[in-house]
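Removed from the display is one protein chain of the complex; every other protein chain stays in position.
Going by the order they are written in, the chains are A and B; count residues from 1 in each one.
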Amino acid sequence: MEVSPEYAVQMHGIVKTFGSFRALDGVDLDVRKQSIHAILGENGAGKSTLMNVLYGLYQADGGELFLNGEKVSINSPTEAIKHGIGMVHQHFMLVENFTVTENIVLGEEVCGTAGVLDMAKARQEVVKIVEEYGLEVDPDALIEDITVGMQQRVEILKALYRGADTLILDEPTAVLTPQEIGQLIKIMRDLVSKGKTIIIITHKLKEIMSSADECTIIRRGRYMGTVDVAQTNEAELASKMVGRHVNLHVEKSPSRPGETVLSIRDLHVKDDRGIEVVKGLSLDVHAGEIVGIAGIDGNGQREFVDAIDNLVHAESGTIEVKGKQIQNTTPRNTIETGVATVPSDRHRWGLVLPFSVAENSVLERHNEERFGKGIMLDLAKVEEFARGLIEEYDIRPEGCESQPAAGLSGGNQQKVIIAREVSGEPDLLVAVQPTRGLDVGAIEFVHKSLIRERDRGAAILLVSLELDEVMDVSDTIAVIHDGQIVGSFEQGTVTEEQIGLLMAGGGSK
Amino acid sequence: MVTDTGGVSDQSFNQSSWEGLQQLESDKGWEVSYIESKQESDYATNLDKAVDDEANLVWGIGFNMADAVAHSAQTNPDVQFAIIDNAYDESQSNLTGVTFRAQEPSFLVGYIAARTTKTNKIGFVGGITGVVIDQFDYGYRAGVDYANKEAGTSVEVQGQYADSFSDAAKGKAIASKMFSDGCDIVFHAAGGAGAGVIEAAKEANQYAIGVDRDQNYLAPDNVITSALKRVDKAIIEVSTQIEAGTLKGGSNIELGFKEDCVGIPEKHDLIADDVYQAALALSEKIKDGSIVPPMNKDSYDKYVASL
Partner (left out) sequence: MKTIVKLLRKPIAASILAIAVGFLIAAIVLAIAGYAPGPSFAALFNGMIGKPKYISNVVIKATPLILTGTAVAFAFKTGLFNIGAEGQYVTGTICAAIVGISCDFPPVLQVPLVILAGTLGGAACGALVGWLKAKFGINEVITSIMLNWISLYACNFVVNVPAFHQPESTSTYAVNPSSYTMILPKWKLSEEGLATLKGTPWLYEVLVKTDVNVGILIAVACAILIAVLLKRTKMGYEMRAVGLNREAAQFAGINVNRNIVTCMLISGALCGLAGALAVTGLEPHNISTLAAFENNGFNGLSVAFIAGSSPIGCIFAGFLFSGLIYGGQSVQQVMGAPSDIINIMIGTIVFLMALSQVVPMVADWLERREKGVANA
């Protein structure tokens, strides 16, 4: 495409290699001024790499970069900021016990005479930007006290404070609630109307459709084209991204529930601050059935799953798996009773990131004799096992069994965890937010895996904050509110609105 | 020379010894060197290194090295060895033990302390009980008894051991207790633990008596005198004699006032001049043998009886 000052950012023929791996192979990106431009691609397709090149974190091995029609080279984030480019990372970089104002001015502090920090003036400047862009946020609140959505605003303000004209948002909706997503889209629109240009990295088709003007699609480091969002639909975007036709809706046969596998009765659990958050929860999950828990974050989902996994102490009540009470024993006992869990935070709970994929693949069953006699661990056998999973679950890159798990994309990391948990043929599979941060292709994979396990005869407990997912995948939808199950419905017998009302605490049992 | 674990800058006998050697270097042009021991297991290897350096005479400093020096002398018959503060029971032809009659300066400081105290209570802090520290302990007590008899006073001595030559905190605790019990002068023979004694004197604004070197510099207003062991002089004296052949190995030599290797410092602004002069007069009596300060409990008991 022609280089023109009409475009805020133009990247042409960008190549970036890591060793022998071509992460970016001639990618083009042309972002019109005052537009919202989405970059769509599967995990590991190279979206983030491309943006890191633009932001000066990586140096491209080939290609050209133009800002406002002028050729530039950016070698560091400092230079990028100088050129008016700001980036909001997926994982926020905020100091938790600093105030909003302090975080915003950090590194660009306002100093009075003799270099003394002038916080009053800094606060004024922050308030000015807040008002100018309508980004409501309390400048004096501590970061640790505000919601994730608010924290994201602080990150955006940080970039604006540094004079950004072009904002890069990396997976901005991954951590937000549906309401917050709506607010964010509004903020983006406002910013564009005030002269800013926005690039969002995402794989959520819905949001692209509702917010972006144009969308550039990347697949495995290659440029797949740029489309006008108004002229396309979700299905087209999805197939362009994945390279084949994708089912956006889950296809499954009707369930044939068998015996009760998980039976929770009157469970009470306190959170780490000592406040009771699970308040008499009762729930049954049968073999060959997927029970989805719908609910707003913070209604006791995490704690009741932790109680099943024996990571927290249950105050009272019983948790029975196959008729055996397991509450208040050990995590080991939960696993050995036949429960597998796909944890909500794969970096924190799911993987030992510096471990190789092979080492991670046996995290729960390294003690089995087949991985080494007696006290020895036979790495060759572990890697052989991992190779089997890699092939079966199409974990990429190929032959990654000896690579650190940290080097895999999020989707492939999740595949490692699912492969590991499912490979033990559990009687009960607990999946908590199993598709968080994953792209369409990976989500489809996860959902298929859950259904396959169900069809094998396992009981599946799916806990998700994405109502769409719960509605789509579950055979039975249970709604959690304030630490209790407030309603339970067979799939197809209830509407999204009814569930939403229960989630928000309206209605009764 | 090989130092013990105190190192060459210990402000005590290692340092004095090295000063003696340096004196020899500048006066006679001898080649001198030292090796510091960091651990007790270093003694043997360091002595060995000194031998490798083709030294004619190797000094071991401190009785802790006694066994190592003896062993080294055994395996290196062509090299002369000497040790400070140890006398050997079994003689070897290339081994000289050098000890001091520490009871002699202790007697003097005991006398001075007894004449200086206002509370008639004084203290003694020892390191670890044994032959060497007994010399200080009983020499000191004898000096006090001598003064008591001479002036008709009844000065009492409180004695306690720190069970350490290094634990300054313990030395300080013991001395502080003594000061609060009414003692106004404390003499120490406790090496590094004694530093705590002087510290306590400083804090209590009382007097202390130093040991080995003139320790007045540690607390100029509190250390009234010190029981000196002139290790540097001894090193020079013995080295010269061995080198000249006038002293054959295989003997133990004892040094005292007669050899001018013990004493008290000249500086005495914290004690009355007449007391100081009387003390010097006593040292002459010790020199000519008319007073023999006791060196252990037995000889002390005899000495007390003879008074």
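As a working rule, a residue touches a chain if its C-beta (ideal position, glycine included) is under 8 Å from a C-beta of that chain, and two chains touch if they have at least 3 such contacts.
Every value quoted in this text rests on a predicted model; they were computed, and no experiment measured them.
Asker: When the whole complex is taken into account, which chains on show are touched by the absent chain?
Answerer: A, B
Asker: In the whole complex, not just what's shown, which of A:Glu79, A:Glu364, A:Glu384 or A:Asp482 touches the removed chain?
Answerer: Here the residue in touch with the unshown chain is A:Glu364.
Asker: Which of these, A:Phe98, A:Tyr133, A:Phe355 or A:Phe489, touches the one chain of the complex that we don't see?
Answerer: Only one of A:Phe98, A:Tyr133, A:Phe355 or A:Phe489 touches the chain omitted from view, namely A:Phe355.
Asker: Which one touches the absent chain: A:Glu102, A:Asp165, A:Glu207 or A:Asp309?
Answerer: Residue touching the absent chain, from the options given: A:Asp309.
Asker: Can you work out which residue in A:Thr330, A:Gln403 or A:Thr495 touches the chain that's missing from view?
Answerer: A:Thr330
Asker: Provide the residue numbers of chain A that touch the chain removed from this figure.
Answerer: Per the touch rule, chain A residues meeting the hidden chain are 59, 73, 75, 309, 311, 330-332, 334-336, 341, 343, 348-355, 359, 363-364, 366-367, 371-372, 375-377, 379.
Asker: Quickly run down the residues of chain B that touch the omitted chain.
Answerer: These residues touch the chain not displayed: 5, 33-36, 38-41, 43-46, 48-50, 52-53, 63-64, 67-68, 71, 75, 128, 130-132, 163-167, 192.
Simple rule for what comes next: only the chains that are shown with their structure count from here on.
Asker: With centres defined as the mean C-alpha position, give me the chain A-chain B separation in Å.
Answerer: 77
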